[in-house]
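All protein chains but one are shown at their positions in the complex.
Let's look at chain A:
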Amino acid sequence: MITANKEVGKKTLLPKGNSHETKGNLIKVDSKDAKLALAHIYVAFTALLIGGLAGLLQVFVRSGAFELPFGIGYYQVLTVHGVLLGLILTTYFIMGFQIAAVSRTAGALSSTQRKLGWIGFWLMTIGTIAAASMVLLNEASVLYTFYAPLQAHWIFYAGLALVVVGSWIEGIAQIMRYAQWRKQNKGLTSPLLAFMAVVNNLMWFVASLGVAIEVLFQLLPWSLGLVDRIDVLLSRTLFWYFGHALVYFWLLPAYMIWYVVVPKVIGGKLFSDSLARLSFMLFLLFSIPVGVHHQLTEPGIDGFWKFLQVVLTFFVIVPSLMTAFSMFATFELRGRELGGKGIVGWFKQLPWKDSRFLVPFIGMVAFIPGGAGGIVNASYQMNQLIHNTIWVTGHFHLTIATAVVLTYFGAAFWLIPHITGRTLTGRMNSLANIAGILWGVGMFIMSGAMHVAGLLGAPRRSEYSTYGGSEQAAEWISYQLAQAIGGTILFISILFIIGIVINLLWFAPKGEEEFPVAEATEGSGKTPAILENFKVWGVILVALILIAYTFPIFEILDNSPAGSKGFKLW
């Protein structure tokens, strides 16, 4: 029980005056920045609808009871699902949210910064359309990881590269606004949300450098026919240098919402500004030098270096432990402030009917088994039992596809009306809660069935197959039926969410919706300046990357067999 602590408990528990901002005096996101953020929201939720439909088709096909019409391929649909939900929905929502968050907390963007934002947005959108056309033409059924030597049309790779470059430019705009704030407010601690957005952008730059090198120097020249062959292992290693940090790029905006927004929604305070910043800096350090844990069963990488990255992977769990503590501490403090007594009494006091709290909360709960499963996946030789089985799909449907996206949705339910000058009505709020609960139930069934089937050996990314009448495969198929049921519930939830978003965009009553930003508790102390010294953390980051990657990459280059020609086997 947090309140038992005298130092912090006393100081922080008792609210001084009314902590709620008075209505009508809300700090708004600048209206021009809001437009930029809104453009991202449109693309993100369009991606959700189409990507979700693709997911529904997949679970139907895998149940064995349904075949795709018009010669559409399963792996084409799977590519649509992965690209749209894993890359497009996330990147667009993140950029839109972060721009709104920076503008809300550090102040309106300058016209140059906003222009950069729009340039980034349009580059990303052109890239998305280019890549999507290739997928629709069946020129790029290579899934969203696009492993060589399966070779897609070069326009697919170029399109994805544009998405990354566009996101860089948008990130630069956000960092410029933050730098401007610090220049104007020397010696002061920067607004937490803006700081967090900057950390996420920096992490994204350093991480996406890997995939940028892979695309520019390997995949593009090779798919254009300028070079014949590609170093497959190098391309995979560059991909995963990026690929694991990618999941933290998705996660950190959800953590921003957990740390800064959710406490305000429940009427409480941020547990500790310093700890929030420290956890983000730890994510900056440990998100990147860990990618080899996706390659544990691959040849060509030494066991020692694989294990070293396993150790670093375990370090990245620590800031998540900090986050979990902060969240539950905030909840308990607030619950007790509202009069909750005993070990669980405070829990009942939380605003369970407020979708801005409930929907992200369901996400937080999913992150507990999601994180635990992640520890299993990264555990060196234990990875052999589940590698590339559908267990892994089940895992990241708990983390990204529940914890992260439910948090995004929970945020969209106040962000969209905040931007459009409307309000979330009681009715929409109830629908949002129903959607969140449906999502939780659907995912429990689908992800649960995936985890079990994966332990029994069912492979991921595979169309319906009886594997020549194998007894084991027959067992998997019963779980695939459960996945179809869970997936259907999830799709219904998506329809609810799209309905709510449409309402908030165009039909909800005019009014003012708050962009909630919590303040730190008074007892949590001043934030040490070192936490904003990006030079120090940058040096440690580069050192860690060099330690983790220099030797493995040297060895891959040194030991590499002749490269591979391209294959189009779909």
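Rule of thumb we're sticking to: a residue touches a chain if its C-beta (ideal position, glycine included) is under 8 Å from a C-beta of that chain, and two chains touch if they have at least 3 such contacts; residues count from 1.
In this text, contacts and distances are computed from a predicted model.
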Among "ABC transporter permease", "NADH-quinone oxidoreductase subunit J", "Formate dehydrogenase subunit delta" or "Cytochrome aa3 subunit 2", the UniProt name of the subunit that does not appear here: "Cytochrome aa3 subunit 2"
Option touching the unshown chain, where A:P69, A:G225 or A:G468 are the choices: A:G468
Contact partner of the left-out chain, one of A:F60, A:Y75, A:F195 or A:F283: A:Y75
Hidden-chain contact residue, picked from the options A:L220, A:V365 or A:L385: A:L385
Hidden-chain contact residue, picked from the options A:G342, A:G511 or A:G525: A:G525
Contact with the hidden chain (one of A:K28, A:R182 or A:R460): A:R460
Where the missing chain touches chain A, by residue: 2, 5, 7-8, 73, 75, 143, 147, 149-150, 232-233, 236, 271-272, 274-275, 278, 295-303, 306-307, 310-311, 314, 317-318, 321-322, 325-326, 329, 375, 379-385, 387-389, 455-465, 467-468, 470-473, 523-525, 527-528, 531, 559-564, 567, 569-570
